[in-house]
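Of the protein chains in this complex, one is absent; all others appear in place.
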Amino acid sequence: MLGEIKGLNEECGVFAVWGHKDAAQITYYGLHSLQHRGQEGAGIVVSDGDQLSIHKGLGLVTEAFKEGELDQLNGNASIGHVRYATAGGGGLNNCQPLLFRSQTDSLAVAHNGNIVNANGVKHQLENQGSIFQSTSDTEVLAHLIKRSVYPRLEDKMTNALSMLKGAYAFAVMTEDKLMVAQDPNGLRPLSIGRLGDAYVVASETCAFDVVGAEYEREVQPGEIITFDENGMHSELFSNAAPRRLCSMEYVYFSRPDSNLDQINVHTARKNLGKQLAEESPVEADIVTGVPDSSISAAIGYAEQTGIPYELGMIKNRYVGRTFIQPSQELREQGVKMKLSPVRGVVEGKRVVMVDDSIVRGTTSRRIVGMLKDAGALEVHVRISSPPITHPCFYGIDTSTKSELIAANHTTEEMREKMGADSLSFISIDGMLKGIGRKHYDSNCGQCLACFTGNYPTEIYQDTLHPHDKITNG
Amino acid sequence: MLGEIKGLNEECGVFAVWGHKDAAQITYYGLHSLQHRGQEGAGIVVSDGDQLSIHKGLGLVTEAFKEGELDQLNGNASIGHVRYATAGGGGLNNCQPLLFRSQTDSLAVAHNGNIVNANGVKHQLENQGSIFQSTSDTEVLAHLIKRSVYPRLEDKMTNALSMLKGAYAFAVMTEDKLMVAQDPNGLRPLSIGRLGDAYVVASETCAFDVVGAEYEREVQPGEIITFDENGMHSELFSNAAPRRLCSMEYVYFSRPDSNLDQINVHTARKNLGKQLAEESPVEADIVTGVPDSSISAAIGYAEQTGIPYELGMIKNRYVGRTFIQPSQELREQGVKMKLSPVRGVVEGKRVVMVDDSIVRGTTSRRIVGMLKDAGALEVHVRISSPPITHPCFYGIDTSTKSELIAANHTTEEMREKMGADSLSFISIDGMLKGIGRKHYDSNCGQCLACFTGNYPTEIYQDTLHPHDKITNG
Amino acid sequence: MLGEIKGLNEECGVFAVWGHKDAAQITYYGLHSLQHRGQEGAGIVVSDGDQLSIHKGLGLVTEAFKEGELDQLNGNASIGHVRYATAGGGGLNNCQPLLFRSQTDSLAVAHNGNIVNANGVKHQLENQGSIFQSTSDTEVLAHLIKRSVYPRLEDKMTNALSMLKGAYAFAVMTEDKLMVAQDPNGLRPLSIGRLGDAYVVASETCAFDVVGAEYEREVQPGEIITFDENGMHSELFSNAAPRRLCSMEYVYFSRPDSNLDQINVHTARKNLGKQLAEESPVEADIVTGVPDSSISAAIGYAEQTGIPYELGMIKNRYVGRTFIQPSQELREQGVKMKLSPVRGVVEGKRVVMVDDSIVRGTTSRRIVGMLKDAGALEVHVRISSPPITHPCFYGIDTSTKSELIAANHTTEEMREKMGADSLSFISIDGMLKGIGRKHYDSNCGQCLACFTGNYPTEIYQDTLHPHDKITNG
Partner (left out) sequence: MLGEIKGLNEECGVFAVWGHKDAAQITYYGLHSLQHRGQEGAGIVVSDGDQLSIHKGLGLVTEAFKEGELDQLNGNASIGHVRYATAGGGGLNNCQPLLFRSQTDSLAVAHNGNIVNANGVKHQLENQGSIFQSTSDTEVLAHLIKRSVYPRLEDKMTNALSMLKGAYAFAVMTEDKLMVAQDPNGLRPLSIGRLGDAYVVASETCAFDVVGAEYEREVQPGEIITFDENGMHSELFSNAAPRRLCSMEYVYFSRPDSNLDQINVHTARKNLGKQLAEESPVEADIVTGVPDSSISAAIGYAEQTGIPYELGMIKNRYVGRTFIQPSQELREQGVKMKLSPVRGVVEGKRVVMVDDSIVRGTTSRRIVGMLKDAGALEVHVRISSPPITHPCFYGIDTSTKSELIAANHTTEEMREKMGADSLSFISIDGMLKGIGRKHYDSNCGQCLACFTGNYPTEIYQDTLHPHDKITNG
């Protein structure tokens, strides 16, 4: 499953409010519902019209904000961010929003995605004497805005974005304006909602439900939306291209109660499971899913086949940053950290194990082994996404091609490596159908680069060497 | 659901190891899997044969133990404890295990349950000059052991336990002995497992799976088991009575992958859902369960009726001790903390909402309202336990009788209060059948006091005034 | 100097208030002025007439009490304590005051001194079933009070104290009474002051000046003073014996602005320096004192001889608990931690170096070497206390006899060891004269045991083995 490389994932969550007197509080609850998109750090910048105030902290939203700290963030507008783990990540300095103060005004930036030409642009700016505060690719946007010669902020922003390539959902705030923007391919989700007279913006719609807001619409590919004293205004900074939303958002990353492009994620996942059952049925006694992201697909698979859904594995909810890893010796003796099998359920059974994806294949092998050790007679692995054969450069860092098992092995080889009795992946068309899209073409609405190698943007030399890569938000 | 009064619950989890060189590490992982039984504090005492070492901390196991702290607990035997919230709780001092050092030897005690005559015994001991360190009822056992005139520790323990009434699973350790004991009615679960040559003891068997141990047997009602240089020995300190295991352990409290009395909890819950469907079917579009404890029952209900199971609500996993509560005003505007409805799933649907129990009824009312606000056409509430009409004094503090909605209202009145379209509870016999017991009699294996008022022990005057009550572990 | 074995010193400071609405605040400032008596921990217990509240913390008073924590200690009466380092000390549990709660009432105890028969009494109590919370000798008093059969608290206290031997200044508080007591020899200082209508009690009178109180009188040897609704009452629990105040309180331990037995400490020290100059003059260019405790004596020596007083050494004020010690290698390269010489002052000079005492001699050797390295032509060491030839068992733990350099060497041998050009100690009679006492006899007012071996109390077997010793306050 994709979770196996969480340490390398680089997803984040963005939330913003315009025009509500409790902007910071609402952002806190909004970020809280986006917590699954990043657990390494959280921050909020708020504007009271005259000045920006900031608070950031490491860890969960509830760890980053202690009682009383929220009350000091006064203002009607705010942007917030939750940050995913990054290898070698630089701590609080790389947490977002980034806030840049000058003698005349301030600028705050929050970002979800990955700028593929960040290194090149940064190098150029440093040669001109700019000093960067963080190793985040997000800061590049701020420098481009500051150096832009246009007087109007919207034009500075358009100017700056035109120099960036990649996947992004940006929220930018000054003392008197909030701006959000999405990359020309719409790779990362970003939606707009209404909360009474106020506006809210979020990476996922689940945040709207939590704060009591109503969904309004998606931010469009290549669109900049500005909120200011005159309300909400839209501009396109790029020629309209068809949206290519990251498929992994449906398969694995988003929360099941979110709608992406107006499609509910749980429903999509359940349909992926049904579709998978149609494509690859098997005779078995129980269906089980790898928690949490594969439960919906497993229930769909069970519903379609009539094989009962059972709790074959359980996930320990409390494995967090501060978990003390067991020694190698204890691990060999059977100490499990995160997932444990339910012997009473799987013993003597033929098990269909539904998982969302296979990246390196090591986790799948471990789970199959765990189920067999617990007495499963057969384990049939069903994957609710197609084989991942190409790395992602847009925020879900599936590492280098050499590490992707499906890039280098046949399905039969993979099955054998993981010790499964059978292994099937959903087809690309089946996945699109499950999500609710038309058949596969450039207009299908989804980015499928990790399955096809067909990347929607140019890929730069420095993007290809992730070990040198600057981290992102 | 029972979770609504978590603040008053007084469950805990106990784990012990005898004869393993990594006793503290194994206890850490064991406690981690018992985390659902208590999140307020955790502690481990370890014996190296010569002396006891202790570390305790507030919060989750992962918060209480930081890297390196575990390594300082060297020894082959250990007892550990996770502690539930208690009103007015006293912080670290009340966290367990309690460790009592004297010039000659030491004694560590960990406890799950509630001693109903603790106040009276404590009063008597204080009048004789004893000084108590904590407000925990657990400490009473230590004083009784220390004051016992018998020379052999097993006899001191028998002597001390004979003076205590209530529900308990105790783990007691000295430099060279580990003892565990269960009350004469076997109200709280306690099981023994083997890990190679070592023994492990746990409140729930899920801890065995996590540390790679194998289930051996239950501790019997009224049994003291001693582990020492001669291995494992058993004595009964009380006349054999039939076990009366707390029914709420199956319904709500235990982890679904645990077996209680050799019955798997998830399977029992799914059967409760099926039984409920048989007793109280309804025409509807979807079945949903209140996460997490009611999911299994909801899946059972769906499987039995053929109505699809859907994710109608989602629980935010990260609501913890440090969560900043929304203001009343924000709550009224719709900010949700813990549960949120999935509009895309429930809108326009007739919903069966399965919950595990109703205590005060306020949570059920809130959930029904939430689902209707999200567009549910009808909400049919199905409860997988019988009406709770009497308070519990054995560790799951369901408060006073006056607050129990089912003690004071008919089912129809309750339905109306919560705004549901229909409301049904499982029958007592149905529940016993779902769990896998014979029909209801004094031999049925379960404590049913909260449904019937038929308490298995004497109830003391001071037990009846919970506001004066000393807290327990 | 005595400071060289600070780690082993076991002095503490006690402060109490009766009848002031800001009792806790006043105690905070009082303890703050007693900070030199103990930097390892601080605590305050306050009574509002109905119940006792407590706060304790590690480190300085300012570290132990954070903004806001003090405000939660409401009441008109309080006792407070600052605690000295103790080898292997047990952290917060051993910090004082100790608070013992029972179902009917509470008891708080703070203590300065050392009970020499604590181990024996404790052993006896444990055999009778008592459980001790701390390894502090202070707790013994609480158990004796609780087990006393007398109904009146004053009688319980008298009864308990009659079983204890050693040096002590106790402050004991219940919901409605404050009691202070001093041992029959008056070894440790304890004074009473008035603050308007309220009473304050302190280990040193400097605390009175800081809180604006006026000195009233000393607590007498063997006296218990009770403060309650009827005001202040005195009882003697022991036959009157002449006071034998610890001489080191004048020489080294107390703050120079305190008066002990109505004698100002700075003045006494200056007189010790003058007396020393009379007894052991020397031809030199400058006089310097080891900071801080020997500055007054050095100024006295300079004034008496007419040799100018100069700042020959400086002490780094910020060496605290968290100071990172230099590696052995860096120390050899000349990195200094606490004292550094002022080269510009001592270079090319004949220096009189005044110090308060010599215990093991290692510090003196280091200082002499440091001054010579900085260019001093001659270093003449003058010590303002007589040679310490016997260990102290009353709270200033000067270790075992074998480690006392003066117990095992002549003055000439010591001089040679430390590389000084001359070395003189003040005489016993000279010290008494400097302090302002009559000549040496059993009525001289001072304990001189560490110079003479003439101990004012019985010494117990267990007192003689300090490595087994329980720690004290």
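We just call them A, B and C in the order they show up, numbering each chain from 1.
In the analysis below, a contact is a pair of C-beta atoms (placed from the backbone, for glycine too) under 8 Å apart; a residue touches a chain by one contact, two chains touch by 3 or more.
Just so it is clear, the model here is predicted, and its values are computed rather than measured.
**Q** Given that one chain is not shown, what are the shown chains it touches?
**A** A, C
**Q** Out of A:27, A:47, A:96 or A:119, point to the residue that touches the absent chain in the complete complex.
**A** A:119
**Q** Among C:212, C:242 or C:453, which residue is in touch with the absent chain?
**A** C:212
**Q** Would you mind spotting which of C:132, C:309, C:394 or C:425 touches the chain that isn't drawn?
**A** Counting the whole complex, the residue in contact with the absent chain is C:309.
**Q** Of the residues in subunit C, which ones touch the absent chain?
**A** Contact residues on subunit C toward the absent chain are 22, 25-26, 28-29, 32-33, 35-36, 60-63, 65-67, 70, 195-196, 206, 209-213, 255-257, 259, 264, 266-267, 270, 296, 299, 303, 308-311, 314, 316-320, 322-324, 326-327, 329-330, 333-337, 340-345, 374.
**Q** Which residues does subunit A use to touch the chain missing from this display?
**A** Counting only subunit A, the missing chain is touched by 100-104, 119, 122-123, 126, 129-133, 135, 142-143, 146-147.
As a working rule, only the chains that are shown with their structure count from here on.
**Q** Chain contact topology under the given definition, line, ring, star, complete or other?
**A** Basically the chains just string along in a line.
**Q** Measuring centre to centre with CA averages, how many angstrom lie between subunit B and subunit C?
**A** Centre-to-centre distance between subunit B and subunit C: 51 Å.
**Q** With centres defined as the mean C-alpha position, give me the subunit A-subunit C separation in Å.
**A** The separation of the two C-alpha centroids amounts to 62 Å.
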